[in-house]
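Working notes, structure below.
All protein chains but one are shown in place.
Note that the chains are named A, B and C in the order they appear, and that numbering of residues resets to 1 at the start of each chain.
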Amino acid sequence: MGEISLNINGKVEKHDVGDNTLLVDFIRENAGLTGTHVGCDTSQCGACVVHIDGVSVKACTMLAAQAQGSEITTIEGIGTSDALHPMQEAFKENHGLQCGFCTPGMVMSAIELVSKNKNASEKDIRDGLEGNICRCTGYHNIVKSVKAGAEKMGG
Amino acid sequence: MEIKDSYELPLSKERVWAALNDEEFLKNSIPWCEKLERRSETELAAEVKLKIGPMSTRFTGSITLSDIDPPNGYTITGSGKGGIAGAASGSAKVKLVEDKDTSSTILSYEVSAQVKGKIAQLGSRLIQSTAKKLSKNFFGSFVKQLEDMDKP
Amino acid sequence: MSEGIGASVQRKEDKKFLTGKGRYTDDINRAGQVYAHFVRSDIAHANIKSINTKVAAEASGVVAVYTGEDIDVGGPICGWVVPNRDGSATHEPPHPLLAKGKVRFVGDAVAVVIAESLQEAKSASELVEVDYDELPAVVNLETASSGAEIHEGMAENRYFDWELGDEEATDNALNSASRVVKLTVRNNRLVPNPMEPRSALAEYDELNDSYTLYTTSQSPHLTRLVLAAFMFQIPESKIRVVAPDVGGGFGAKIYVYVEEAVCTWASKKIKRPIKWTADRTQAFLTDAHGRDHINNIQLALDSNNKITGLRVDTLANLGGYLSAFAVAVPTYLHGTLLSGLYDIPAIYTNVKGYATTTTPVDAYRGAGRPEATYLLERVMDQAAREVGMDQAEFRRLNFIPKDAFPYQTAVALQYDIGDYEPALDKAMEMIDYKNFENRRSEASKRGKYRGIGVSSYIEACGIAPSAVAGALGGRVGGWESASVRVDPTGTITVTTGAHSHGQGHATTFAQIVTERLGVPNSSVELVHGDSDRSPFGMGTYGSRSLAVGGVAISKAIDKIVEKSKKIAAHLMEASADDVEFKDGKFTVAGTDKETAFGDVALAAYVPHNYPLETLEPGLEETAFYDPMNFTYPAGTHIAEVEVDPATGVVEIVDWAACDDFGNLINPMIVEGQVHGGIAQGIGQALLENAHYDENGQLLTASYMDYCMPRADDLPSFKVGYTNTPCTHNDLGVKGCGEAGAIASPPALINAIINALSPLGVTDMSMPATPQKVWKAIQDSQSVAAE
Partner (left out) sequence: MYSTKYMKPNSTSEALDAINSLGEGKFLAGGMTLIPTLKQRLANPDGLVDISGCDLDSIADEGETIKIGAMSRHVSVAESAVVKKAIPALAKLAEGIGDRQVRNRGTLGGSVANNDPSACYPSAVLALKANVHTNSRSIAADDFFTGMFETALEEDEIIESISFLKPTKANYVKFPNPASRYAMVGVFVAQFGDEVRVAVTGAGEGGVFRHQEMESVLSSNFSADSLSSVNIVSDGLISDLHASAEYRANLIKEMTKRAVV
């Protein structure tokens, strides 16, 4: 066991955990931020996507120790229910979520996607969301949401 | 899944057969074999540390010989448990055919393999390639030992 | 903008999900909680010689280790049985909570290790030694009857052998037909894969000798009923089941599984809260799978190409144990749908349900109806090809005419209403069916084979009329409950036994209240998912939440309105018979008197001026609604594809769906349901398959090998509607959750066959993987070359 200190959503989280602690477990269990989810064991579903220094990563495929010294942003860190992030707003307006389990990861991936490509086409969006699996929506409204989110973020 | 191959050895059938029943030969042929102890005429206890890519698991189990037909061949079966990884077994039907004219022996084998548990659930894409590779390694090093030994 | 019925109101629940404030079972922690990890069988079929837990029990952090021998309560039960053809009953072998003496599929739980941390539980479970005596696996459905005996005394591994319809009339129709179209299809085995894996957190309260189970469930009340009455045999009131936010279900979260029950049972033994959450591979191994049928079909046609009879002989793979509704799926949810939306005078079906040494199979989105639709729409296509008719026109010719409703089918159901041609026409228009051949020839210039496929479907939803269910072998009722409580300030709390796992009940149900009581959407709160807080209800499955649960709310509102009118009449000094209620206001006919709904609510709780002698104070009503019949959503989906002959890759280039769901409460949510359903159907047709090797090992037990539909696999969808409101419920609604998954697989497979038909290809099995499609093209070319 050792102390790992991470900067999550602008707050320092210091906890005594084993070196084998995954970043996602640190976020969920130690920092108590349960918006980041775990949906698979093989780094494919993307329910655990967070940003590390602005870059999207799967928090289930990284040790907490590897994230030391970085700035971590989770779904809880991008907007509040009173002031949603434009991408969160777009998902709400376009019915881009149903059960909500994949949603935090989907939104985090979408934000990075749009920040890299403001004029993403439908194909760009579909390709760009390859790492996020949704079982409910058939992606139709997610794609629509990301397009709308891109407009909001660009505007 | 069936895996077949054969080797031609410039040796008598009896010589090859003896090697097929020689513990040291077998031990040196089993890839990553860490331990091999004879338990009976037909059974040996084995411990193998299998490494495939990042995976590294110790299998403990046995090597058994069956359908023994000296000096024409037998079936050699290795099966082991890899703890959390599951279990694996492979069975090779080995046949020896002597060519009197060239005084050489053709060793042919046919392998069937089976995996259980996590390695089946997560590694299905690698099962066949791995089984082939391990068979090749086993018979390859077996043959090489024989050849080296018979080099003047 | 209106917030009532028919408005695409944005969802009330979204903010919490979007900000990471959703509360799923695994997000909950209790003080002093420990973790359970299950030791599972790696072998499909074996006798257990011995289990040694001694070393594990002494390992670091271990609190307890239990095996089947320790468990003194019953296991999961079967909720539906059918009579066999010979009059005997469905074989219901026991399903112990932890394996006793034998394991019957890879993943069967053999022991549970409970430890202070999950890692310690996992490490210790590696120390549990199980000595097996391996038995032959039974994997192949076609030969299951001659496989090794899986359950003691169950002959030929057959759970049941059931029939429906008139065999003699059907065989007569086949014998006298001018053409008999024959086809065998396989409905591939699927894994439901809700994105939230199953999870349980069980806590025992010593003071009250009661349990609380937090679990990710579609039907918390049923979970409580089964746990209390059938497994533990304790008063139901001693168990509270809470299903917080549920991350998808698709059928897989209807049942009570062994893990949830073991955690609950053990929480009393060790007197500490126990948490268990499945990882994805455990989910693949233990969540009830879906589909897995083989259907032999014979369709009789007369010389005018009208259908005169249909015979379907089905084998259903039900896995190592009989799951709760496993029997209902291939029988009453399948056999009864074989008339589709066609006028078929004689139908007969025989279904044999087999055990195999694989994961149990049960309801998955559509449950039985996708299988019925698939076989029917495949054989319809085959028939159209054989008689040389256009696929759409052949269907049209055989549709039940719109003036024939109510229509009694040859397989027990009576369709109350429908009009199938407008949906077909609209879907054809949406996809520009008439110009398809131009597109086909244009594609062929680019070296692609283009095809179009039609699927017209019907489903029986709103599960279920209790009397019908009971007559058909169901052991529970099919009603739903709702309570509507008007608070003194006029806000409304609705409690229901239905439970959302993504369907947006909080929004849709609020819209019903808004429409009926004139209060804003934001004033309506939905309470569900907690057996202690909502009235007993049956939960959410079978597209029933709105058609049964929504109607129960409407019935409760009827009672609220009736009572409110009496209060209003008193306040306005009028006769209750003269009081009208509209837009949130009570008026007296022929006068200018009016009083607001809020004033009535206040009067009910502050009854200073109130007819206490004739009316109780308060304004809260409960209704239980049991539907008179199923609802029958129907429609047509048309898929258009392009096949790349060099690789066999199928690209979906267009999709038109036209559905008749009756009245729509929230079109935005309905459309989302259609999208999701189509995506799952496309998954089945193109991508997904649970693959077992001959030893019963599941080789597709992660997303590395089980192909989940991703964004780049799918197109955008065109969705349209027709509307014949349901005749027997107050809202005129039918249900929309399963339609997409029911309609889409045959549309897609028919489109692929259509694309390859110029090569002589007439069959394609699911999933139509690139390799399979490529092989079909290769084989057709080698046939042509010969």
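As a working rule, a contact is a pair of C-beta atoms (placed from the backbone, for glycine too) under 8 Å apart; a residue touches a chain by one contact, two chains touch by 3 or more.
None of the values given here were measured: they were computed from a predicted structure.
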| item | value |
| --- | --- |
| In the full complex, displayed partners of the excluded chain | A, B, C |
| Candidates C:Thr700, C:Thr722 or C:Asn754 - the one touching the absent chain | C:Thr700 |
| Given A:Ala31, A:Met62, A:Ala120 or A:Ile142, the one touching the chain that is not displayed | A:Met62 |
| Interface with the unshown chain - residue positions in chain A | 18-20, 22, 41-44, 46, 49, 55-58, 60-63, 65-66, 109, 112-113, 128, 130-132 |
| Positions on chain C where the hidden chain makes contact | 119, 122-123, 126, 646-648, 687, 691, 699-700, 703-708, 713, 769-771, 774-775 |
| For chain B, residues in touch with the removed chain | 52-57, 84-85, 118, 122, 124-130, 132-133 |
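The working rule: only the chains that are shown with their structure count from here on.
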| item | value |
| --- | --- |
| Chain contact topology (line, ring, star, complete or other) | line |
| Farthest chain (mean CA position) relative to chain C | B |
| Sequence positions of chain A contacting 2 or more other chains | 42 |
| Residues within chain B bordering two or more other chains | 122 |
| Chain C - residues contacting chain B, complex | 42-43, 106, 126, 281, 284-285, 691, 693, 695, 697-702, 704-705 |
| Residues of chain B touching chain C in the complex | 83-84, 86-87, 114-118, 120-122, 124-125 |
| Complex contacts: residues of chain A adjacent to chain C | 18, 20, 28, 33-42, 44-45, 47, 74-76, 79-81, 84, 88, 91-93, 95, 97-104, 107, 122-123, 125-127, 129-130, 132-143 |
